[in-house]
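For this view, one protein chain was removed and the others were kept in their places.
The block that comes next holds chain A.
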Amino acid sequence: MALPKRIIKETERLMAEPVKGISAVPHEDNLRYFDVTIEGPEQSPYEGGVFKLELFLPDDYPMTPPKIRFLTKIYHPNIDRLGRICLDVLKGNWSPALQIRTILLSIQALLGAPNPDDPLANDVAQKWKEDQNAAIETARQWTREHAKP
């Protein structure tokens, strides 16, 4: 099936005007599949880390949200150990007016503002609630170990 014009336009724009700290490169053999890297936001436990993600645009994109998953191990209450992300705009709050770049920015913001009240990784959320400083230190350590640039 031919690639919709919107996907082509979005890809071109991502290449022409990249967002700072975010890159998304489509696979040559499948233009719906993107390799994404997101830099950890400043003044967060993930600062200095570079996180790899995979992004896939389903056939009925943009009517359905893109499928995104962390490939790099990350200690975050809203990201489980399989890398799945708990983010409202990736589920029920998706709107076809959103784009790849806005979604990636939302994920970057999620790294800077973890939300343990709506957890996906329950054990992480639990620790985050009990001892936030220890959890943040663990997150730093994981970032140093797994998210090397």
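As a convention for this text, a contact is a pair of C-beta atoms (placed from the backbone, for glycine too) under 8 Å apart; a residue touches a chain by one contact, two chains touch by 3 or more; residues count from 1.
As a working rule, contacts and distances are computed from a predicted model.
Novice: Considering only the chain that is not displayed, what protein name does its UniProt record carry among "Auxin-responsive protein SAUR61", "Trafficking protein particle complex subunit", "DNA replication complex GINS protein PSF1" or "RING-type domain-containing protein"?
Specialist: Per the UniProt record, that chain is "RING-type domain-containing protein".
Novice: Which residue from A:L82, A:A97 or A:A113 sits in contact with the chain not drawn here?
Specialist: A:A97
Novice: Just checking the interface: what residues of chain A touch the absent partner chain?
Specialist: 1-2, 4-6, 9-10, 60, 62-64, 93, 95-97, 99
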